[in-house]
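All protein chains of the complex are present and in place, except for one that has been dropped.
Chains here go by letter, A and B, matching the order in which they are written, and residues are numbered from 1 within each.
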Amino acid sequence: MRAVSLERLQLQHEVDQLNAAYASALDEKRFDAWPEFFVEDGRYTLQARENFDRGLPLALMDLESRGMMKDRVYGITQTIYHGPYYTRHVISPAQILGVEGDLVKVQANYAVFRTKPAGVSEVYNVGRYIDEIVRTPEGLKFRSRLCVYDSEMILNSLIYPV
Amino acid sequence: MRAVSLERLQLQHEVDQLNAAYASALDEKRFDAWPEFFVEDGRYTLQARENFDRGLPLALMDLESRGMMKDRVYGITQTIYHGPYYTRHVISPAQILGVEGDLVKVQANYAVFRTKPAGVSEVYNVGRYIDEIVRTPEGLKFRSRLCVYDSEMILNSLIYPV
Partner (left out) sequence: MRAVSLERLQLQHEVDQLNAAYASALDEKRFDAWPEFFVEDGRYTLQARENFDRGLPLALMDLESRGMMKDRVYGITQTIYHGPYYTRHVISPAQILGVEGDLVKVQANYAVFRTKPAGVSEVYNVGRYIDEIVRTPEGLKFRSRLCVYDSEMILNSLIYPV
């Protein structure tokens, strides 16, 4: 039996805090903070599980840099006409899959709930974050975050990132 | 890069265990245990996000001492006529926002599911706990727990604390 190292406990803590901060930024609609969770050439992909499982490339969102994410945020906040809604992320403790030098591979299950004005809260999008995380001078950041969602029929259109 | 201290890991653990014990007391309907999670002059507030975001004071529940909480528990268990239901809390790992001497500021996203007899489980109330926690001889306790819920339209009336 190999004891869990202090380094591993620290890493687990940092990853869970990263997920909590990420959720908090989105749920509080601080969308400008969202691209900052990624490295400059980071990638954000939102893909249906059906496509992921079959190795098909089609994704609902696939943003290949922080610049593209900022563009998406501009769209959300300035140009895309949509009915507003609240989101609420509940994320399980992350599962650390591997550490290769500076790169940490993790995954975590998530449920996002949506609430429209004067409405009840609904299950909106559930799935799994599959992440590559790197350490930077400003702390852990996503090199890539792939959200594989089970929910094939998305309630209305999905506007905000998950 | 600053390593996470052992003290911080211990604190994170204690906060998550506090949330788990709190959820467990409510979900198992051990309501008498609920005020004991707070200090004597602790505060429990349940407020709609819409009001919280606008700085409006109106709250669905606002109990300013353990005594008021005990009164509420008496109401739940003895006097308020209501159809019984089960609750089930799923709480994300907490996000530690700051430590100031004895005071710890944290927040955590939660989802509460409700099940009525012979019914399916439903999303009941989702939101964010915003907490001030202090250390006492009996362990961590809430000086204040503010539940900011997204769910503006609450399924039937909300009887039990969240």
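We take it that a contact is a pair of C-beta atoms (placed from the backbone, for glycine too) under 8 Å apart; a residue touches a chain by one contact, two chains touch by 3 or more.
Computed from a predicted model, the values in this text were never measured in an experiment.
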Among A:Arg43, A:Arg88 or A:Arg128, the residue in touch with the chain that has been omitted: A:Arg128
Absent chain, residues of chain A that touch it: 1, 3-4, 6, 8-9, 12, 49, 90-96, 107-111, 123-128, 150-153, 155
Touching residues (missing chain, whole complex) on chain B: 6, 9-10, 13-14, 16-17, 19-21, 23-24, 27, 86, 88-93, 111, 113, 115, 117-123, 135, 137, 139
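Simple rule for what comes next: only the chains that are shown with their structure count from here on.
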Chain A-chain B separation of Cα centroids, rounded to whole Å: 26
